[in-house]
Each structure stands twice: as structure tokens, then as C-alpha cells.
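My questions will all concern the structure given below.
Yeah, one chain of the complex is gone here, protein chain that is, but the others are all in their spots.
Here the chain labels run A and B in written order, and each chain numbers its own residues starting at 1.
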Amino acid sequence: MKVLILIGNVPDTNTKVKFNADRTAFDTAGVQWIINPWDELALTRALEVKEAQAGAIESITVANVGRVETEATLRKALAIGADKAFRIDADPADAYTVAAQLAPHCKEYDIIFAGVEASDYNGNAVGPMLAELLDIPSIAGVSGFNVENGKAVFTREIDGGSQTVTAPVPVMAIVQKGIAKEPRIPAMRGIMMARTKPLQVIPPQAVDARMKYAGFDLPPAKAACKKFTEEQARELIHALRDEAKAL
Amino acid sequence: MSVIAYIPNQEGIIKKAGFELASFAAALAEKMGLQAKAVVLGPMADEEMKKLGQYGIAKVMHDANESFGLLDNRATAKALATAAAEASVVVLAHNNEGKGVAPRLALRLQAGYVSAISGLPSSVEPFVVNKVVFTGKAIGHASINTDKKVVTLSFNSFGLHEKAVDATIEAFNSGCSASDFALSVQQTQKVTGKVLLSEAEIVVSGGRGMKSPDNWGAIEELANLLGAATACSRPVSDEGWRPHGEHVGQTGKIIAPNLYFAFGISGAIQHLGGVSGSKVIVAVNKDPEAPIFEAADYGIVGDALKVLPEFIEAVKELKKSH
Partner (left out) sequence: MNFEFTEEQLMIQQAARDYAQRELITDVLERDRTGDFPHKHVKALSELGFLGMMVSPEWDGGGMDTVSYVLAMEELSKVDASVSVIMSVNNSLVCYGLEKYGNDFQREKYLKPLARGEKIGAFLLSEPEAGSDATSQRTMAVDMGDYYLVNGTKNWITNGNSASTYLLIVQTDPAKKHKGITALIVEKDSPGITLGPHEDKMGMRSSDTHSVMFNDVKVPKENRIGEEGFGFTFAMKTLEGGRIGIAAQALGLASGALERAIAYAKERKAFGTAIANHQAIAFKLADMAVKVENARNLCLKAAWLKDQGKPYGYASSMAKQYAADIAMEVTTEAVQIHGGYGYVKEYHVERLMREAKLTQIYEGTSEIQKIIISRELLK
């Protein structure tokens, strides 16, 4: 099976979020970029399966849509263990443009993984849109993945429980937490090997975005916390009922 | 032209999230001068669907094909595209199904798509909706420049708004046949007898300050008394004290209940990203400098293990006096 993992290039989760003067764009100055956490978990799980079962996964490719400065995250994915990478050299204006740029280059893969959302604009659309463009089934809320007797088996979270699901390939899995315990830290050997792994740069096509951000605001400041002592614990519960009307 | 709400069908039942979507669709339709409709897929009794009328839905389109229970996102998107041929806006729940279906539907309708919006558009022309971005650190004003729009609505962000009309139920043929359903479900595990985290109005959550998984009895007792769901911080699920499904935070579940209790949770920025949408936050932590107090509305600097029994007694008293 050939596996493709879509890699989002997002600000580190500790980043202090700032915008430009007229608040129409995110200020990327000084931002540390990381692999979108869910994408990294998908990669980790794919590597676990590849290592545990010889032949179950033939290759793991990672891909993104972005400019040259996003190559560091792809290179990290290669250092962690992906076999090859490609980058489509375009600005990821919205989920639709990303999916449309990717679609022509994703036909050879049996399983495509995408993170449930990206930790920047908190979208969740690239994976399902790409699946639609490729006309392949997609499974949402995937928290488990394995290959059993040559077939892909997924666990997905649904309202009120979880299910074991199979699907014919090619298939898109939208991944959430639980699919792997923790992302891997790249080893020196991996970092060294990543130097010579293929990272193909593909020129973009013309695609028009279908949504954009007109502007941003910082969330309104919160009123100060009302402090109670341990001894006043019961009074706090009364305040929740009488004052906050939350009980 | 209409605004269509896709109502989650939970084994023939419509839950709060479904009525919230109905309320939202009705309010948006009114704002845009359109009709509010709903789509239900899979088996459901007419009386159940009629309930949507209480929230302003005039027409419910229903395809009873039970294969929709497979939650095959491709098939569901196809069915909704048929139902929404005339629609201006389609709104879905921001649950796993909605997240998986809505983008596919947007492509089928050649519509712009925004996920996890938190209320009515601030402007209809151009169509601008607000959504939380950077995991709670900012609010984005997302503008859709296509004729049709698809959005998902964050749970508990709009609330229920009654507006009784008589809902007519109309069977429709979504055009989905057996060959459209590719997924097969091998096994289903239900979580029963517990309030679901994603639907809970009150959530009681514990962090490493709870010291040991053995101390979760008090969290569960308080949750039971309040009809609340239980949750935990990341270190707690990483340690295996609680299942991963309970982890709330940036990489876990993102929740927005009316009331969130954080016991022994320091409030790392990644945790706050998952709970900052809560209407009221109560924090109990020994460390007066813990960042959770910055996000909290009510707080106690103290030992969660001492405060929990006090809360439990106080809630019992309140219940008695009612």
C-alpha cells in the first residue's frame, strides 16, 4: 500500500498570535513553524504500521502546498521517517486551493491521511475536499489505523462511541487524537538520511480561492477571576447558581 | 432559495445540537429573507422531525435510506447536494460527521466553506462569519465570495431559540443507491450511561493536581450530581489515568460548555485553547500563579482534593432545597 500524508505547516502552539497593523493578516515575524500536530500523529502511526508489518505499507509520502520556507517541515517529516516528499509551490490561500493543487498529484496513493484540523486557522477542509476531487470515500474522526490481512482497518469516533470501519482503497482518513500516542522526535540518523531523500517541487496551477479572511480580532479581555478560599468553597457553588446562572 | 440545516440523526433521535442547528438556520433565513429547511437522512419518525418546527423549520426533507447510518461522508455529501440544489446556505454540525461532510458538500455545490462558526453572519452581503482561529487566540472574520455557502456551527455557540411553526415532512430521493456507500462498519462500541463530552452543558475536568487516578471518584460524583461529562488534561490522558477520549485541549477535544470545572489543571496554553469557549470557567489549583486563573471566572487557590467534597456537599444541598 502506498500512503500519502498531508503536512500542514503551522505556527508552534506556544506562538503569541499577532496581526499586521490593519488586522487583515497574521504576522509571521518570529514565528516558529511546526508540523500540524494531527498530521504528525498520522505520520507516526503510518511509520509504526510500516515497521511492525513488513510489506504492509510500501512507501510513505508527505506533501504540502506552500512556498520554499515550508520545506523545513517536510524535511522534518522525512527525518522522522517518511520516504519521500513533494511540495506544490503555491500560497495555500484557502482549503479549496490547497485541495485543488494537490488533487492531480494524489492519484497513485491507496490511503491518504489528513489531520482533523490545522492549528492555525482551525479549518478542517483540505482532506475531505481532496477526497471529493478524487471521488474517493473519506472517513472522519479516525483515531486508529492498522493493516490486517492486507486491508486497511480504521477506528473512528462517532457521537456516543466508536466504530471499526473498513473501506476499499483508495480512501481518505481524517485523523484525530489517539491514532498515535506521541509524535516522534527525529533521530540523528533520520536527519542525516533526510538529506538525500527526494523532495520534489511541483509548479502550481491557476486556482481561485473561495473564501478569505477579511480581518481578525483578538478575543475580548476576560474579567478578572473571582477568588474564593478553600473554606468558602460552598459559597462559590452558590455564586454559580445565583450570580453566573450557570447551575 | 433557502437556508438548509443538516440535522444529525442519532438512531432516530434529534439531540440538542440538531435543534440548535434548526434555530440557527431559522434565524439566518429570517436575516436573509429566505426559507429555513432541514434535511434528515436515515430512518426517523415523523413526530421526531416535527419537533424541528418548534425552532422555526418549515420544511423537513427526509430520505429514510438506512445506509446513511454508515456515516459514509461521500454518500452523505451527495445526498445533501441533491437536497441543497436550490439552497443559498447549508449549515452542518461541527461534529466529526459535519467536519467530514461539509467540505465535500462545498465542493459539490462549488460553495465557499467556513468551519466552526460561532454565530450569525455579521454581514450577509458580503457574507462574513466569525470563527475562532489560532485555537482561541483570535477571532477571524471569514468572508465567502461564492453564491452558495456551506458552514459548520460550533456546538453551544448559538443556543436554542424557539419559534414555533408547523413543519411539513417531505420525502425526497437523494439519488444515493447501494453503490454509493463504500464504507463497511465491522463493529460499534457505544459509550452508555455517561453524558457525552461533546454534548455536555457542564464539564468536570481534572489535571495532574488530582495526584492519582484513584482520586477521580470525586470528579465523577460531582459530574453525576450535575449531569455533567468528565474530562481531563493532556498529562492525565498521556499517563493513562483517563482514556484519550476525555482529553480536552488543543490536540484533544475542543469544547464550549456553559460551565467548565478545572480541578488541578494548571492551564497550559494548549489546554486553554480547548476550553476557552466555555461560558463560565471555575478553577481550583494550589498554585496561585497557575495560568488557569487568567482564563477562569471563579477560582479557589487550594487543594482540589479538599475542595471537591465541599462542592459535592454544596450541590447536594442546592438540590435538596429545590
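Operating definition for what follows: a contact is a pair of C-beta atoms (placed from the backbone, for glycine too) under 8 Å apart; a residue touches a chain by one contact, two chains touch by 3 or more.
Not measured: the values here are computed from a predicted model.
Q: Specify the residue from the set A:V31, A:V169 or A:I191 that touches the hidden chain.
A: Considering the complete complex, A:I191 is the one touching the chain left out.
Q: From the listed residues B:G119, B:P213 or B:P291, report the one that touches the chain absent from this view.
A: Once the missing chain is taken into account, the touching residue is B:P291.
Q: Which is it among A:A25, A:A52, A:A72 or A:V201 that touches the chain not included here?
A: A:A72
Q: Please identify, in ascending order, the residues of chain A that touch the omitted chain?
A: Here the touching residues of chain A are 71-72, 75-76, 79, 182, 185-189, 191-192, 195.
Q: Counting contacts across the full complex, list the positions on chain B that touch the omitted chain.
A: Residues of chain B in touch with the missing chain: 289, 291.
Here is the rule we go by: only the chains that are shown with their structure count from here on.
Q: Rounded to the nearest whole Å, what is the centre-to-centre distance of chain A and chain B, using the mean of the C-alpha atoms as each centre?
A: Averaging C-alpha atoms per chain gives centres 20 Å apart.
Q: Using the touch definition up top, name the residues of chain B that touch chain A in the complex.
A: Chain B residues touching chain A: 8, 10, 15, 71-74, 77, 95-97, 99-104, 106-108, 110-116, 126, 128, 131-146, 182-191, 196, 198-199, 202, 226, 238, 244-245, 247, 250-253, 258-259, 269-270, 273, 276, 279-280, 282-283, 293-303, 306-307, 310-311, 313-315, 317-318.
Q: Report the residues of chain A in contact with chain B in the complex, numbered from low to high.
A: My answer: residues 11, 13-17, 19, 26, 37-38, 94-96, 99, 116-117, 119-129, 131-133, 135-141, 143, 153, 156-168, 171, 174, 176-178, 181-182, 210-219, 222-223, 225-230, 232-234, 236-241, 244, 246-247.
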